[in-house]
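Here it is, the structure, as C-alpha cells.
Note that one protein chain is taken out, while the other chains of the complex remain in position.
Moving on, here comes chain A:
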Amino acid sequence: MRRRLRGLLVGFLSATLATTAVTGCSSAPGGAPGDVTITVAGLPPATQPNVRRQFLEQVAAFEEANPGIDVQPTETEWEARTFAARLAGGRLETVLRVPLTEPARMFARGQIADITAEAAALPHADAFDRRALAPVTDPSGRLFGLPVSEYALGLVYNRELFARAGLDPERPPATWEEVRRAAAAVWEATGVAGFAMPTTNNTGGWVLTAMTYTHGGRMEQEVDGATVATFDTEPARAALDLLRAMRWEDASMGTQHLRNAADIGKDFAAGRVAMMVATPSFYVEHVTQYGGDPAAYGMAALPSAGTPATLLGGDVAVVSPTATAEERAAAVAWIDFYYLKRKYDPAFAETVAASLAADDVPVGFPTVPLYGPEVTEPARQAELRHANVPVENFRPFETGLAEQEFVTEPPVAAQEAYAALDAAVQAVLTRQDADPAAELRRAQEKAAPALARDQR
C-alpha cells in the first residue's frame, strides 16, 4: 500500500513538473527577444463559429503583418460586475471593448491608459471626426480610448405595425408630437404599445437625457467652476411631460413600465412595441438574437422638439493601465488593424464586409463616421457593396443625422445621474398623479452628493 502511495506521489510530482515545463514554454512570448505579447478581449464564443473564425483569422493576419507582436485573444467581454475583480487581480486584458458610457469615469479613476501619443501616430489620425472623438477625450485633450463603433441614438420603429395603423412607413415621425400621434394611432389600430420607454438599470435616465437634448436642454451644467445637476429645467420637464401625456392621456405606452432597454428590444422584435429609442446596431440583436423580421425594422433620426440633437452610443476600445509602453503601442496597433482599418481602407473594408456577409453577419447599417467624409465615404461605399441589411429602411435616420448635434454623456457621475432619473421616469409612468417637475427636483437632489463627491 505504502509503495503504491509512493508511486502515486512520484507520478503526481512528475506530472506537475512536466505540466509546469510545458506551460512555462507556452506562456513565454514566442519569437525573438524584444517581442511583445498582448491579450485582446472580445473573441466570440464557440457558439458563434463564423464570427469566431473571422476574429481568429484577423488575429493571424495581424500577427503576420506585425511579426514582433503576439496576440492572445480571450472570450472576455466587459462587465460591470467582474471588471473590478479582474482589475484588482491583474487579469485585465491589454485591449478591452467597453460601452461608450463607461470610459470617461474609468479614465478619471486611472483604470485605463492614456493613449494620446500612440493614437497620434495612427494613419489618418489628423482626419478623425472631432464629434466622434469627443466621448473619449478628457477636458485637457487627452485620449483615453478609440471609438470602434459609434452610433447616434435614433427612433427605431416597426414598419409593419405602422402600415397596419395607416401610417406611412416611409415617413416616420420627425418630432416628438408626431411620435405621440403615431403611438396613439398604433395603439388604437393594433392594441400594441405605440412607444416604449426603458426605466431600469439607468437606461431610463439615459434615454430621458437624450430626449432632453432634443428639447435643447442639458442634464449637467457648470456653475461657479463646479458641475452641478440641472435636471429640473424646462426642456427636461417637457420631455417627461410628453411621456406622462402618452402614458396617461393617450394610454399608448402599454402597461409594462419596469424594464430596461434590452427587455424592450425583445418586445420590439416580437412585435409587441411599435417605437423605441435605440442605436442602429440594435438591428444585429433584433435579427440574430431575437428573431425579429428584418423587413419590419425601420429607423429614423431621434425626433426633435426644435433642437436637432442626439446622444452617442456604441463601444470604445481601451487599453489596460498596467500595459508597458511597448504593449500600449501594440495594443493601439491592434485596435487600428481590427476596428479602424475597415473605416478608412476601402479594399480592406470590402474584404471584411464580403467575409461577414458570407457568414450572414449583418453588414451595412449606418454608423457615426469616425473620420471626415473624404476618408469615410470610399470605405463606406465599399462596405455597402456587400450590404445584407435593408439599407433603405435606415435612410430616414441617415438623412436626419446630418443635421443633428452630437451631445456627449453628462460629464460628471453620469451613471448616478441616470439612476436618479430612472426613478423620475418610473414615477411618471407608474403613478398618474406624479408631477414631472417635482420628480426631476427629487432626482436632482438625489444625484447632487454623487456629483459633489466626484469633483472632490
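Everything below uses one rule, namely that contacts are C-beta pairs under 8 Å (C-beta built on N, C-alpha and C of every residue); 3 or more make two chains touch, one makes a residue touch a chain; residues count from 1.
To be clear about the criterion, contacts and distances are computed from a predicted model.
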Choices "Nitrogenase iron-molybdenum cofactor biosynthesis protein NifE", "Multiple sugar transport system permease protein", "Cytochrome c oxidase subunit 2" or "Dissimilatory adenylylsulfate reductase alpha subunit" - which one is the UniProt name of the chain not shown: "Multiple sugar transport system permease protein"
From the list A:46, A:88 or A:223, which touches the chain that is not on show? A:88
On chain A, where is the contact patch with the chain that was removed from view? 80-81, 83-84, 87-88, 105-106, 109-111, 199-202, 254-258, 260, 321-322, 413, 415-416, 419, 422-423, 426-427, 430-431, 445-446, 449-450, 453
